[in-house]
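A single protein chain has been omitted from the complex, and every remaining protein chain is retained in its original position.
Chain IDs A, B, C and D follow the sequence of writing; residue 1 opens each chain.
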Amino acid sequence: MMNDMTRVERTVDSKAIKIAANNVQVHYGDTHAIKDVNVEIEDKTVTAFIGPSGCGKSTFLRCLNRMNDTIDICRVTGDILLDGEDIYDKRVDPVQLRAKVGMVFQKPNPFPKSIYDNVAYGPRIHGLAKNKAELDEIVEKSLRRGAIWDEVKDRLDAPGTGLSGGQQQRLCIARAVATEPEVLLMDEPCSALDPIATAQVEELIDDLRKRYSVVIVTHSMQQAARVSQKTAFFHLGNLVEFGETGQIFTNPEDPRTESYITGRIG
Amino acid sequence: MMNDMTRVERTVDSKAIKIAANNVQVHYGDTHAIKDVNVEIEDKTVTAFIGPSGCGKSTFLRCLNRMNDTIDICRVTGDILLDGEDIYDKRVDPVQLRAKVGMVFQKPNPFPKSIYDNVAYGPRIHGLAKNKAELDEIVEKSLRRGAIWDEVKDRLDAPGTGLSGGQQQRLCIARAVATEPEVLLMDEPCSALDPIATAQVEELIDDLRKRYSVVIVTHSMQQAARVSQKTAFFHLGNLVEFGETGQIFTNPEDPRTESYITGRIG
Amino acid sequence: MTDISQSPGASSAAKPKGSLFDKDARTKRRNAAEGRFKLYGIAAIGIGLLMLIVLVTNIVTAGTGAFQQSFLELNVELKEDKLDKKGNRNIEDIKKVSTFGYAPLIASALESEVQKLGIQTDLKPKEMGKILSKAAQAELRNYVIANPDEIGKTVSFRFLVNSRVDGYMKGRVTRESIANDKSISVAQLDVVDQLRDSGVLYKAFNPDFIFGSDASDQRPEAAGIGVSMLGSLFMMFVVLALALPIGVAASIYLEEFAPQNRLTDIIEVNISNLAAVPSIVFGILGLAVFINYMHLPTSAPLVGGLVLTLMTLPTIIISTRASLKAVPPSIRDAALGVGASKMQSVFHHVLPLAAPGILTGTIIGLAQALGETAPLLLIGMVGFIASNPPDGIVAGFLSPNSAMPAQIYEWSKRADPAFYERAWGGIIILLIFLVTMNTIAVILRRRFERRW
Amino acid sequence: MALSWILLTLLALAVLGYFAGRSRALASAEGDARALHSLPSYYGYNVALTALVPALGLLILWLLVQPLIVNNTVSGMIPDTAIAEGSDRGLVMSEVRRVAYGLDGAIASGLLSEVQARNADADIEALTQSLKDAGQVLTQDISKPILLAAQKYRSMTSTGSTAMQIMVLVVALLGAAFAYIRTHREFRARNVVEQGILALLLLAASIAILTTVGIVLSMLFETMNFFQLHSWKDFFFGSTWAPNFRGGSELSILPLLWGTLYISVIALLVAVPIGLFAAIYLSEYATGATRSIAKPLLEILAGIPTIVYGLFALLTVGPALVSLFGDGGALGLGWMASSNAVLTAGLVMGIMLIPFVSSLSDDIINAVPQSMRDGSLGLGATKSETVRQVVLPAALPGIVGAILLAASRAIGETMIVVMAAGAIAKFSGNPFEAMTTITTRIVSQLTGDTDFASPETLVAFALGLTLFVITLGLNIFALYIVRKYREQYE
Partner (left out) sequence: RDQVQVAGSSTVLPYASIVAEAFGENFDFPTPVVESGGSSAGLKRFCEGVGENTIDVANASRKIREKEIKACADAGVTDIIEVQIGYDGIVFASDINGNSFAFTPDDWYKALSAQVVVDGQLVDNPYKTWDQVNPNFPAQPIAAFVPGTKHGTREVFEDKVILAGCEHTGDFDAYLAAAEGDSDKAKKKAAEKACIALRTDGVSVDIDGDYTETLARIDSNKDGIGVFGLAFYENNTDKLQVATMSDVVPSTESIATGEYPVSRPLFFYVKKAHIGVIPGLKEFAEFFVADEIAGPDGPLAEYGLVSDPELIKVQEAVANETVLGGGS
């Protein structure tokens, strides 16, 4: 299942733009959380969002699949194009959008159902499995990709809420990949994971990159450097810098980026 | 407020035992989550619990202030002594225990109240403030110690649930230190924090250590090495190794510890 | 405040390290508060349960009598000269003999029984006949009309006795208490005593109380609650089939889909307000809409069910909305995040989590609907209705019927104290009905309950 | 039964449509459900619903309209001469219907042939006889015009119902076909079905609104009549409630309103603390077993008929209170003259309302995530502090809802008030005095002996409407409170 490839190719050849955000502004009531952000997320690429806590990473991530729709006081302006189509267009069905753009939330939120049902839910509603056997297979595969199969294979019927913090996080990852989204948004997917599990998830991300596009929020500069090809640095709601990961970490243009990377602003 | 001392003294002189756990076993229904753990947590010391996800760190941590009491299916056996007194003794009031042994949970769980009330909650119930001014002072001081004061000082009346993930985490830390517990149990307190915030929290921990004892669960070996004097390594519910942090990281006795530290088992 | 309240970190002095075993003053106080709080809880439940016990004991002691009735076994000669004067067994002619015409037959049957048993009495047969229920005549007439061939023969019957005699058998009526009573005399009681001693008059379980229909004020002994129980059953069926889905659907719309604006606020306030509308007003509405406007039949359980549905809806909506609100948003987010539609997230995740509250609302709403009389008053379901059980499902919904609470209410108003016992007996059955209904809901509710 | 037959057919069609739509969708995606826009079952539901809903709508419409048309046509046929003095066309029409049903019945029992039944020149006496033989209920002898009308009625009805069956089936088939043809892998079946469901949800929500409209309308006209007969000043600002058979009654709502509020407040003072504490105990302290027994038991309190509570108040609670507070009572206070008192009613009503507060609140409290409690307990809070300061605020909307429900029930209760608080309206602050409420007055004025067109009866409607407005105000206030203090957890 897992291949042993851990090295990351830093292919810098220009790829198709998967998501393009233009002049995105987000307000929570009076709080201006995202200020005029422009960013282009490429296909088959891992993009990392980094930045100090509270700078708007999650907010921006949630804009990309319109999860912000569920927050009453949240207002989003500007355009976000997925494959060239405005996702905030009236004709767009957010459901379909979210099926394409999957999400792993910052706080693990398993359903109060069995582990199996947690993972099987997405495939079920999207009709990804012809029959029970196929569904079983998807569930197993996803749990394996989420690096949690071994821990839960004997208790697939146990509730997902009875897992440890890190297990819940991996369950949520497994749940998200089970629906095979084209873009996967991961909000600090490894925050509760030990190094080994982290490595396995990073491997997964790298694997996903072959076919899809992944956006990952992380606080670990090392992780960003390990898994991503592109990095965006947010600060106080602004997108300060966006570029090749290598370049951002070795040679940032903006002084704020540099300060952050070297650990001077937070 | 924050002192600039970031260096950690690895004082190895033997200290008073604050918490002693003898033959602790924990079961969740049929799951045997903690297997015969013996550990001694010293006063004025930072003890780190490390180990792969799902190995029982949180479970054990929650035993130390009887938070497991709230889980119906959880059974704890063995003795845990705080200052030589069995905390599972019938005469012990878990409330008083928890006032002494504070906790920061793995998943940030701010109350659906204002930021101010979140922090003021503990001091209020313990009657730590004589008047409003004193309470204001405690809140400010705690938020500062939680390294979140600057971000929230203008919106102390905003709900704590409307904060970003990392802000919530820091809020919970601030909330926990506001009651000045003698022992502070922190379950991955920096998982959602950027390096700067992490450093500030680590500084706090180091500061706390002067008077109290701190137990911290972390997945970051670096963090454990930075802040702790003692380290316990858990694996599959067993306490595999416990000792001086320096020794554990440089010269582990158990092969499993070594594999984990070098990133071979997860 | 107390010795422990000190400004933290103010001095280097650490907090006094008290033992875990001895509690400081503040902890003691807080623990006392905790203890009191818990005690209040226990007391609250205790009060509730105590009241329940008191009420139920009251009900049971007052009502168990209704399940027993006194009967008299008699051999009645179906005299041809009285029943079929022409002797040609023409059913039309036989029907001409009214129930009043059967009274002498019964009286003389009783007389011969009395003679046979050697009981001494000065009573005339007619007076003696009054020991028996008036329902006996109707029973006899129905038998004869159903079996005209039996005319001329002597048939054995088990007749109900009059409510006073029954009261005497049950100890409610005594020789002293009938001093001023016109409907029974001591002489009659003497006969009753001897009939009882010879075993032809006895108390027995009375299934007709549970399955039978109402009887007029003169025959408390013959009244049963069965038919009105069917009425209630059909009404509850309507209420459950309509109020639950409509209430849940309306709540889902309002809580999950309705845009947040003035209009929704108005709707929300309106619905809570409906709960405060006195139930009789729903009767006014039902009369105006279902009967006068839609021309549905009066006294029909269908209409009663519809009215009670309207009355129950607010209860179900309020509780459903409250429980929908209580489901944490993170669950919804999780579902939306894997590409579920809002509808799917609601039906697959939110609704099951809200189910306990919905079921509670349903239990309370149905309990209320099951016990309600006032609105039924206006749509014609209170009174003396339906002497026969409906003969089919459709008839069950459409033909005139009463309901258990209405029947109980009627009985409780009647003059003969024998009805008092029946009213309480009816309440027992109503409660059994209710408890059965609740049990199903409670079992369902327990399956859905979980914490997260 | 044509109706059940047609319903069954529709149902069968819907089921068929479901499978057809489903398999067509699958076929259009070459058997691979993944290529479809929506789950295959949504395509099925789409076909089934498109077949079913318009057809059912038409059916209902037809059933409502056809009798109107038939009645109009047929009643037009009846000459005025056939309508007896004092009777009216409507009554003759019911006779016509009865004859028509009689003919149907006679045919069914084989005593008449279809031809005979249709024969306009049939011998009326013979026909009457055969109807009677067939056991049909006839009230009088059939007259010629009635027979003709009945025959027309029969033929129109049968044509109508045949047409209806055909039309309904056609609509159903058309709907099914339309949806079937549209079924294609690209077709947004889920969206369409969900739109449909949303419409149904909206419909359900609007029933509640319609009820309100209906209630207001059904009381408005009579209320206006009332105000034509009685001065509004007296009603709103008078101080006495004294209906009188001779007219000239004083009918002021104020003393009733006072009684209503007084009794409800006492009832809530009993029910809310007890209910809330019970709920808290059940959800926070009690073991699962205790909870699963005590909660349903308490719920029985809500189902005990109010007449029992009334008698309980009258025979047990009232006398007990008198023996405490009455003349020569245990407390020697002499405050309470008779067992009829606001306090008696309030206490007993409060008991009845306990489960309204306890059960609903218990569910809501139980729904507050455990992590909230953990957060508080972890800070060294006691359980009660946790409950009071964290759990209850988070559960506030639900608890307010439960209390509102209890208050509503208190305001709407009659039997207990009548038996326990008496029927005299007055202003008094003394809880040991008898008073009465708006709702009981509504019931008694409506069911009483006063002339139904007199202000004494019509006042019931004015009371009802005013109460409606007052409770509306209370509800707006409650909504405001909830909005203001609601604490939304994550």
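Keep in mind that, in the parts below, a contact is a pair of C-beta atoms (placed from the backbone, for glycine too) under 8 Å apart; a residue touches a chain by one contact, two chains touch by 3 or more.
Computed from a predicted structure; not experimentally measured.
Across the entire complex, the residue among D:Glu95, D:Glu194, D:Glu299 or D:Glu413 in touch with the chain not shown is D:Glu95.
Note that of D:Asn191, D:Thr211 or D:Ser339, the residue touching the chain absent from this view is D:Ser339. Of the listed positions C:Gln69, C:Ser232 or C:Ser299, the one in contact with the omitted chain in the full complex is C:Ser299.
Taking the complete complex into account, residues 84-88, 90-91, 94-95, 137-140, 242-246, 248, 311, 314-315, 318-319, 337-340, 418-419, 422-424, 426, 433-434, 440, 444-454, 456-457 of chain D touch the chain not shown. Panel shows chain C; residues 95, 98-100, 134, 138, 141-142, 173, 177-183, 215-219, 287, 291-292, 295, 297-299, 377-378, 380-388, 400, 410, 412-417, 420 of it touch the chain omitted from the view.
Heads up, the rule we're going with is that only the chains that are shown with their structure count from here on.
Centrality annotation: D (chain centre taken as mean Cα position, compared with the mean over all protein Cα atoms). Computed centre separation for the pair chain A/chain C is 59 angstrom, with centres defined by C-alpha atoms. Centre-to-centre separation between chain C and chain D, using Cα means, comes to 19 Å. Contact with two or more other chains is made by residues 190, 370, 382, 385, 488-490 of chain D.
Shared interface positions of chain B, i.e. residues touching 2 or more other chains, are given as 95-97, 99-100, 107, 125-126. Listing the residues of chain C that touch chain D in their complex gives 30-31, 33-34, 37-38, 40-45, 47-49, 51-52, 54-56, 58-59, 245-247, 249-250, 252-254, 257-258, 265, 267-282, 284-285, 288-289, 310, 313-315, 317-319, 321-323, 325-330, 341, 343, 353-354, 356-357, 360-361, 363-364, 367-368, 370-371, 373-374, 377-378, 405, 408-409, 412, 423, 427, 430-431, 434-435, 438-439, 442, 446, 449, 451-452. On chain B, the positions that touch chain D within their shared complex are 65, 67, 70, 72, 94-100, 102-105, 107, 109-113, 121-122, 125-126, 159, 161, 172, 175-176, 179, 181. Within the complex formed with chain C, the residues of chain B that make contact are 82-83, 85, 87, 89, 91-93, 95-97, 99-100, 123, 125-130, 134, 137-138, 141, 178, 180, 182, 211.
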